[in-house]
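The structure under discussion appears below in the form of structure tokens.
Only one protein chain is missing from this complex, and each of the others stays in its spot.
A, B and C label the chains in the order they appear, each numbered from 1.
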């Protein structure tokens, strides 16, 4: 059965490694923080200027001066730090953040990502996404395999304006975990009960399928 | 009579304008801080990372962690701030410091300055001087008119490796105050009792001498 | 050096039609509320505003958009504002969208006398159009130029009479870099204290960058996404 958003977040959380600083985008990526594996110590950075984000505040803890990049009120853990936007992106651009997880509207088989603009329609802007994807060593995209019209978002080439080129290393959808390398998606896991055939049929980009495709363990 | 170092510092202090942030180099320039005119409020920046320098400390106030760019122990005034070297030179390069006063080994008639190196002999390095001279809108050089061998240091062209090109606006020596513009030194004041002839004879660079050359008022 | 002005009216003297303004804040967090209200009152027009976001419809820079005072916005993210989207799609408003890190760094560069720098952000995207590309360490980068403004208007938590500023939590965001990049920098603060009150070790923005400072009359501090557990 295809994963729900929580399932995608749980699967991505398995990628976390001890000692990593991690930037989580808005939406599904934010949920990853709820499923940090036992024994793994990571710190969350938010590009508006905080390191060491904690959980959401209790009602009485809410502070208008303390938000994340999604403009949600947050708290911080012991050992947190605040800094300005130039310092924040120095961390990101300088590759001090080991993992970036973000959503996407389209991903292509050479690792291009489009997630900021639909010409003539949606013009919200890229925020920090272009800096993040151009800089991070590890970028995992959390997304749905297809759009509402049923068209694949796992493509040969992106059709929307790009956010970054050749940067996505891994994609986790409701159906599959795929690595991107050598100009192709490599299927490495499928969602529990989802068939390889379904993934193939919903993937427009070049998909390399090994003999054995294990099910994700969520 | 030619000025002594104190006299040069006093004359330069007359150039200070209310509200200016000022960077003083090592040597004579440092003395300028002792002669701030009545009613003039200036702040001193030192490029190692302090704004709002005060006087030298009392013996019991000495703090190894609090020095100026000449490595001398200092104190700070109320409203001072400390910052790192990148921020310090952001202030300087960004022209937030209104006046730089520094010494020189040679100055040329187009405003070039040499003060950091004597090839094969003195190789101390430029420190912050190259950033300061390349950036400051107002640069006043405090120097002696001639070297120990009696040769003019107010030149057509510098002979030593340059610190900066076309940047010096004003020179104050023991003999004269000169403005540099249009490729020439313009004599605007002479030291008390010093003749225009003496200044002319000791100036190798092109010197424009007006009909009247008032004496400095120290 | 005393930088104190009496009030927001005095703080914004000299702002005219057609000027370029930097406005601090991220979303509605750390924005100079009192100054924005005064800009609405002054009704200065044809402004170019450099600000990470454009506020919401009825708060922050949205207030200037409502009055059509803004000719051009230079921002990284402008969602959350329907009027903005309408003006942009209709062509009434010129919008220059910039990656957030490049925006921050371009402001800092403007204040720091660095006219241009290379960054990987935006390479291969429409942000890179017309910009020089150069490869460093095997990776393509684009050349981005510094930004400056006629006025930078920032909001701080505490400030002293010399213009030294301290920010609180994530309300710091773009304020320090913009403070560096204004020809005239105006700081509105929640609390104005005498020089010597703030610890010189812990000043976020040294007073050298601030020309005018005043204590804001009222801070609503609206929250965009009140999220609790």
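Just so it is clear, a residue touches a chain if its C-beta (ideal position, glycine included) is under 8 Å from a C-beta of that chain, and two chains touch if they have at least 3 such contacts.
None of these values were measured; they are calculated from a predicted model.
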Residue of A:9, A:67 or A:91 touching the missing chain in the full complex: A:91
Which residues does chain C use to touch the chain missing from this display? 105, 109, 112-120, 134, 136-137, 139, 141, 145, 166-169, 200-202
Would you write out the residues of chain A that touch the absent chain, in ascending order? 19, 21, 41-43, 45, 51-52, 76, 78-83, 86-87, 89-97, 135
Where chain B meets the chain that is not shown, the residues are 46-50, 55-59, 62-74, 82-86, 88-89, 92-93, 112, 120, 123-131, 134-135, 161-166
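Convention: only the chains that are shown with their structure count from here on.
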Measuring from the mean of all protein Cα atoms shown, which chain centre lies nearest? C
Separation of mean Cα positions, chain C and chain A [Å, integer]: 28
Would you mind pulling out the distance in Å between where the CA atoms of chain A average out and where those of chain B do? 55
Distance-wise, how many Å sit between the C-alpha centres of chain B and chain C, to the nearest whole number? 36
Could you say which residues in chain C touch two or more other chains, in rising order? 108
